[in-house]
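Note that this complex is displayed minus one protein chain, with the remaining chains in position.
Entry: chain A
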Amino acid sequence: MNQKTQQKRGRITILKFGYFVLFSLALIGTGGCSKMLDLPARDKFPQDILFKDEQGFIDALTGIYIGMDKPNNGPTEGLYTNNLTAGMLSIMAYNYTNASSSSASSGLYANASRYNYEDSGVKKEIAGIWAGMYNNIANLNNLLRHIDEKRGLFTRDNFYRVKGEALALRALFHFDLARLFGQPPLTGADAPAIPYITKFDIQTKQFVSLNMAVDSCIADLQSAKTLLSQTDTTALKMGSHDLFSSYTQNHMNYWATQALLARAYQYKGDHTNAIKAAQALIGSNKFPLITTNVASSSNTTRDRLFSQELVFSLYSNKVTNINNSLFNIPNTALTLAATNKDLIYKGSTGSATDYRYISWFDANTPGVNVPSKLFQDAKLPYFLQNNIPLLRISEMYYIAAESAGRAGDLGAALSYLNRVRVSRGLTDLTTTTVIDQEILYDEIMKEYKKEFIQEGQTFLYYKRWNKDLAAVTGTTVIVPKGAYVFPIPDKEIEYNH
């Protein structure tokens, strides 16, 4: 072999090795195709697919409305359809005088009636409320995180509707959490209450004070209000283009956002803004007070909820189940003893003519007299069924009355209060009997007791005023200290550091 051929061979070898290297590089290059790794999960919806169209956003929002009833792994008994309305909160407002001997849900209600937050059942249920609410908030936050970049997908006013309702719901959940788990505002407005969560991620969030939490709610509500004001606000109780924009009384609509604003301002003690928001609703005439007893048993469309007054009610097909498990049963039905009932409705400025006294208590199928406000017979028109009231116009009159009273205008205050009283079949109160603010506030509290039976708001009203629970409810149990404050779940305390 001569040198030349050897050199040539060497060159060829190098050349071939070069090919080899090129080939390797080509392989590595083609490996960068990451699209092939984006796999569609066939048995679940990746968010990219869900949020591909408007309907996906609507479905995600609808999921939260369904979750308000009972989110996955939330409380055993449900959120707004039970614990936060007719269940635990009503029990804590002593709406059912026999609750302390109830064996329902393994003694959950009995323990709740004793404000026994150390009981493992109550503790678990409260942890479930916390977890369920935050689960809904996580769902909202994930929706909100994607909605702005997908704005182009929306038709009509749906973008404002979805985003506005989502923001308002986020405020609603946080506001209720703050009211339940925070200190009473009079004594602990600056004490840490809850984390206010606006992002869906794994970072643990700092607890904020009650005031800050309510401020955040107000901020969210203001943004929601701006967005929802750009939606069609008329289809409250009628059909519209599609199901989503129809019957918005069952949505956290524009008016509900206003009503919640009024409630939040009031809770914070900002009565000037509270009355403004309340007046906006009253002035809108969208939710006229009833003028006759629509809940009367002789009425064929027996409307126990006074549905025209509902600013926001939750749709839930479980209402019948709840009634059947708690009230429409023979021996263990939750009842309000006649003496307590009479004291609430007939005592002092009350009267047996009160429609609520007449029509909100009925003999159940086994013949026991029980609170029947939530009974919604199957024969009723569809819109009178499956509703849980969450915000009603009467509360706006109460807020307006209280705010006017605080501003020193007793006359105006009474005129707001009287409009509800008259609508309920009671007579007007005058400044001759209601001579000062204290009596006014007392009259408003009486109204809360009557109006919000089985709705849970009364307990939160007492909490706002930091009332002596035993005194205002007349409960026979010994009310422990701290009954107003739900304990933060252990799992939250343990892992939120």
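What we mean here is this: contacts are C-beta pairs under 8 Å (C-beta built on N, C-alpha and C of every residue); 3 or more make two chains touch, one makes a residue touch a chain; residues count from 1.
Everything that follows uses one rule, which is that contacts and distances are computed from a predicted model.
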Per UniProt, the name of the complex member that is left out, chosen from "Hydrogenase", "Biopolymer transporter ExbD", "TonB-linked outer membrane protein, SusC/RagA family" or "Threonine Serine Exporter": "TonB-linked outer membrane protein, SusC/RagA family"
Touch criterion as defined above, residue of A:85, A:105 or A:139 at the omitted chain: A:139
Touch with the omitted chain, as defined above, among A:238, A:422, A:435 or A:471: A:238
For chain A, the residues touching the chain missing from this view: 13, 16-17, 19-20, 23-24, 27-28, 30-34, 36-48, 50, 56, 59-67, 69, 71-74, 127, 130-132, 134-139, 141-142, 194-195, 197, 200-205, 238-240, 242-244, 246-247, 249-251, 315, 317, 381-383, 489, 491-492, 494-496
